[in-house]
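Only one protein chain is missing from this complex, and each of the others stays in its spot.
Chain lettering (A and B) follows the sequence in which the chains are written, and residue indices restart at 1 in each chain.
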Amino acid sequence: MTWEALILLLNSPNARWVLAGSLLLGAGCGLLGTFALLRRRSLMGDVLAHAALPGVALGFWVTGAKSVAPLLVGSLVTGLLGAAAVDGITRHSRIKEETAQALVLSVSYGMGVVLLTVLARTGLGGQSGLNRFLIGQAASLVRSDVLVIGGAALAVTLGVLLFFKELKLLAFDPEFGAGLGLPMALMDRLLMGLVVAAVAVGLQAVGVVLVAALLITPAAAARFWTERLERMAILSAAFGGLAGVAGALISLSRPQLPTGPLVVLVATGLLLISMAFGSSRGLVVQRVRQAGIRRRGLAGGTPVRWEGEAS
Amino acid sequence: MAAATGTVDLAVQTRGLAVAYRKEPVLEGIDLDLPRGTLVGLVGPNGAGKSTLLKALLGLVPLRSGWVRLLGQRGAEARRRVGYVPQRESVDWDFPATVLDVVLMGRYGRIGLFRRPSRHDREAAWQALEQVGMAPYAHRQISQLSGGQQQRVFLARALAQDAALYLMDEPLAGVDAATETAIITLLQELRAAGKTVLVVHHDLNTVEAFFDWLVLLHRRVVAAGPTAEVFTPKHLQAAYGGRLLSLPAPVGSEASAPSGVRL
Partner (left out) sequence: MTPHDLWILLTAVLVAASLGFVGCFLILRRLAMVGDAISHSVLLGIVVAFLLTGSTGLLPMVLGAGAAGLLSTWMVELLRRAGVQEDAATGISFTAFFGLGVVLLTLHAGDVHLDTQHVLFGDLVYVPFDILAWRGWELGPRAVWTVGGALLIAGLTTWLFFKEFKVIAFDPAFAAVVGLPVAWITWLQTGLVTLVTVAAFESVGAILAVAMLVAPGATAFLLTDRLESMLGLSVLVGVPAAVAGYGLASWFDLSIAGATATMAGLLFALALLLAPHQGLLARWRARRRTPA
């Protein structure tokens, strides 16, 4: 893309709105993703995104509206139902969590697709509508949509900031938190609720299939740079925002390209760079550190032999 | 030190063995020489690396340095003659299998690819079940067993391996008194048959009664040798630190009368 084209693009008010929305969305998801990652709930984002699809379809159906708000409400409702289903199945049967997740994910997706085909036949959704929900088309968002999305992303961000220290405890040592008398089970639900909200917002722009990456990838990238939670959260939000803006920008300049995959690819690029060069856990740093240990070990005079097969 | 001839009598021999998870060292500088035909207890505080040591001996975790010899041999060849009893919680007991299915798994290493268990394998499995008193439960689903029964099934699976050396991770944890007696009797029978048994154990009150050798572990080997020499207040203090103070330790004289130590 040339500079002139970029400036031309930025002169369009709608493009500016879309970029602002993507920034808020990416940053909010990145921030929240820090906790989802540390609490080992990364894949729940993926599950809840798929669980939101029937809600999107129902929201569309009931209101017949093209605006985002009813879709958001619908996806919140079925997303929460999906979270409850995973929890209930795991707790009350011998089915393990991963299986329950994959089950809820694929079955609710199937139900969503059924509802969407009904919609497509009644002429409400149409093919473009389907694709928009599956892989995201930020360029098609209008100002009012962006206001809703941006507002919701801000709400998620505020939720995380408000409960920062409780979430920190939850991610780090829930048993200690419970010992302090803090309602850790409730905090776990809160985290899940925030993830549902983030995913419901995110899928409007990035699509159902890939919205989970907004939660996972920036946080995992940030982890390579620091051992401190606060820094990790800020960095993850920055990575998420950057990926959101860059993805939206490319998608705006080449309108046939869907937004979701582009955002994900930018985020993955950031992750790979972090994995190589991250200042705390990056591969280069680790290599250097290990070489140091080995040299010291030899200096100590201990015979070091590597049992190759024991890996 | 121990030349090639000396190691043949040893069931377990390690030198400079070290294991680390990420940057954290879990085991360091482990030098062990366990003679054959002994019943060895492996004790130490929580997080001392007892389970990790067993896994390192079996090649289930990568070694940072050092080497392992089991029954005078190295690597996969040696492991074929080792029976393993992992912690009961390490598997999902909802798995759709019967008691006999699980015990037969002890034979899988010998059966070879593409083959089904032979009549001989089935007989070995039944015999192992008899030995632990679980034969009446052979066709029971494993999720219907009590904790003690699950532990016996794991023991039977190791017996079916027909090994010369057994490594057991807390086989006595959370079992009822009857099972404990049965297991200990079985371990003593194994020793009488010339096998070596290394048992991770958590109950210091029974150590002297059960084991003739003892390894005290706390990231390093604090002490190893015949139980009477190792099970002294000094060594225990060194392994457990302040945590032992809650136990009624005998007064004064450190290593002078080790056999008199009663907890």
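For this structure, a couple of remarks:
The working rule: a contact is a pair of C-beta atoms (placed from the backbone, for glycine too) under 8 Å apart; a residue touches a chain by one contact, two chains touch by 3 or more.
Keep in mind that this is a model prediction, so the values were computed, not measured.
Every shown chain touched by the omitted chain in the complete complex is listed here: A, B.
Touching the missing chain, out of A:A69, A:L229 or A:L265, is residue A:L265.
Although one chain is not drawn, the whole complex shows that of A:L103, A:A155, A:A178 or A:I234 it is A:L103 that touches it. By the touch definition given at the top, chain B reaches the unshown chain through residues 22, 55, 58-60, 76, 79-80, 82, 84, 86, 90-92, 95-98, 101-102, 105-106, 108-109, 111, 113-114, 116-117, 141, 143, 157, 161. Within the complete assembly, residues 37, 40-43, 45-46, 89, 92-96, 98-99, 101-103, 105-114, 116-118, 121, 127, 130-131, 134-135, 209-210, 212-213, 216-217, 219-220, 223-224, 256-258, 260-262, 264-265, 268, 271, 275, 281, 283 of chain A touch the chain that is not shown.
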